[in-house]
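Shown here: the complex without one of its protein chains, the others still in place.
Labels for the chains are A and B, by order of writing; each one numbers its residues from 1.
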Amino acid sequence: MHRNCVECRDIIKTYHQGKICVHALNGVSLSIEQGEFVALAGPSGSGKTSLLNIIGGLDKADSGSVIVTGKSFENLSDSKLAKLRLNNIGFVFQSYNLIPVLSALENVEYVMLLQGVPAEERYERSIQILNDTGLEDKYNSRPAELSGGQQQRVAVARAIVSNPMLVLADEPTANLDSETGMGLLEIMKKMNRLKKVTFLFSTHDNMVMDFADRLVLMKDGEIVGDKNKV
Amino acid sequence: MKDKLPIDLKMAWRNIWRNFRRTLITISAIGFACVLLVFMLSFQLGGYETMINSSVKIHSGHLEVQAKGYNDKQNIRLAIPDPEIIGKICSKLKDIVSFTFRARAFSMVSSGKKTYGAMVIGIDPLRESLVSTLEKSIRSGSYLKENDKNQAIVGSLLAKNLKISIGDDLTVLGQGKDGSIAAAVLHVKGIYNSGMDEFDRSTIHIPLNTFQNIYSMGNSVHEVVMIADSLKHINVIKRELIRNFRNHNIKGLAVLSWDQLLPGLRQGIEMDLISGIIFYILLIVIVAFSILNTFFMAVFERTREFGVLMAIGTTPGRLVRLVLTESFLMTVVGIGCGMVMGIIITLFFQFHGIDLGGSSAMLRHYGISGKLYPRLSFISLLSGPCVLFFITLLTSFYPAMKIRRLTPVKAMTYV
Partner (left out) sequence: MQIQIAWRNIWRNPRRTMIMLTAMIIGIWSMIFLGGMMRGMMVGMINNGISTLTGDIQIHAKGYRDDPSIEYFMPDLKGIEKTINKILPRGSRYTSRIRVNAIAANARHSTGVTMVGIHPVKEPGVSFIGPGAVVHGRYLVPGNNNGILIGRAMAEKFGTKTGHKIILMSENIQHDIASKAFIIMGIFKAEMQSTEKHFVFVTSSSARHMLKLAKGASEISIILPHHKGDKKITWNLRQAIPDSYEIHTWQELLPILTSYLKMFDGFMYIWFLVIFIAMGFGIVNTTLMAVYERMKEFGLLKALGMRPWLIIRSVLLESFMLLVIGTAIGNCMGFLTIHFLSITGINLTSLSAGAEFAGLSRIIYPVLYPKDIIMANVVVIGLGLVVSLYPAVKAARFTPVEALSHE
């Protein structure tokens, strides 16, 4: 049976700031199949972050249904959601991704530690993924000792090391120069091909949009375009 | 390898050293309070022990057996009729280091030139020297001997008031146990100075036999005075004595411990301790507020980081644990350093003593001569730091609980 990785229906999200209501999402519906590599684009304030947060289970929609990797988010407690995120979804953020007091290796290991993966397996898998992301010589460096690009690569490594179905990335390349950004995207794509992980990332960058297999365009809290390039 | 250390502990330890300066100041605050608590408590408790032991060696002994009611009324008729059997019981109890018999009567003491009222105390010279410091406090002449008769040793201030010196004669005039007039002439053999003015102004000591003759006491005495091997064993001895009295069918006697015999001393100590405790609690509360800000900062400046940690699946409970572990580590390091420093300082003064200089007149009043010595004990070492530990941990709970209300989105957008 064929199942979608992400299945959103009529998502509405309104923020209240005092008396002003901001309609961040106005009935967004989106389906993404397993193994897709999707970019989410749109002007500032169009609701990209809001949508990613809701799909990632970081935030709750006011109405509408979210089913990610076959599981509905409705009526889940905070700790159930945390567990769901831990096992099924990886995250890459624009900045402050890594735990500053842990080395690159430990950052990657940390997620598996939360999952309860045995130490040896943890170690091997972390080394493997760091090698795959081109960080062979940076195992023991702390985030502060890594460049911005290297930090984001560690973040990607951490996001996929736990073998999630879905990786969400909110403007992962925004703080990087275009060359480094492309490097990061290539690694993401490699992982997408290698492990059949679904990637959904937001961006402002045209080059990044071009790189994606599918491009979803947003404006004023609605999806205004959906191009599948493959 | 180093992976043995749980990751949470490792993270906590590294986290507290992220802001080296702040952590150092926080640890110093805890350490400072800790040093102070250990030293001051050792000083107070050590002082009490000195006070008790020196008062006890001048006045009362650790324990006394008396006739019921004698302690309140000091009536010469309330005597212990058969002291020998009590002596036998005492020598059997291993916690009693030494004991002696005393009899006392208030009398007029006259030197021919002068007359004063004084407490005449009959003592067994040999046994007395094992119980009290009387023998050591002789300043001129000599102490009483086993078969001395009609000899007396006199307190220095009383001797001065009576204008007598060694070899002079003294007349005592009082009331015997049977109500008759008790009168005798005594030779001054020695003069003592205990340092406690009241005692030196109002007592003379004579051999117990002589006392019993003068005051028609027969074999009876007023007090059996005991020294215990340690303050801790006093209650045990008391119970044993009472049990033995019941077994031997001895009636009409009371066993009193130093705190009943010298209620002023006990309550003085209590008062000092209570005021000390008020001081310490205030100190701890102020330290707690001083470091509360550090604990808060540790949470708030890392809110974004907590957001990421929550996003990738760390539960809020685990984050609370992490933050509490950090506070715990800081507290433990602070208390650890403080205790070590406290021990060093306390031990230093325990050997060298503290000279309170100009206050010696006051200390003499409490029976302390010269320097004061703190005494490190389990109680003085642990009680202060324990309270400090709990109060600091309690303090850290408040900021840590703020994490529970955090959601990933709120945390990550926190500025």
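Basically, a contact is a pair of C-beta atoms (placed from the backbone, for glycine too) under 8 Å apart; a residue touches a chain by one contact, two chains touch by 3 or more.
Bear in mind the structure is a predicted one, so any value in this text is a computation, not a measurement.
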Could you run through the displayed chains and say which ones the absent chain touches?
B
Pick out which of B:126, B:285 or B:379 touches the chain that's been left out of the picture.
B:285
Using the definition of touch stated at the top, determine which of B:236, B:271, B:344 or B:379 touches the missing chain.
B:271
Can you work out which residue in B:13, B:116 or B:414 touches the chain that's missing from view?
B:116
In the full complex, chain B touches the hidden chain through residues 21-22, 25-26, 28-29, 32-33, 36, 73-75, 106, 108, 110, 113-118, 160-161, 163, 174-175, 202, 263-272, 278-279, 282-283, 285-287, 289-294, 296-297, 356, 358-362, 365
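To be clear about the criterion, only the chains that are shown with their structure count from here on.
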Chain A touches which residues of chain B in the complex?
3, 7, 11, 14-15, 18, 304-305, 308-317, 407-409, 412
Going by the contact rule set out above, which residues of chain A touch chain B in the complex?
53, 56, 58-59, 78-79, 82-83, 85-87, 90-91, 93, 96-102, 106, 110-111, 113-115, 119, 123, 158-159
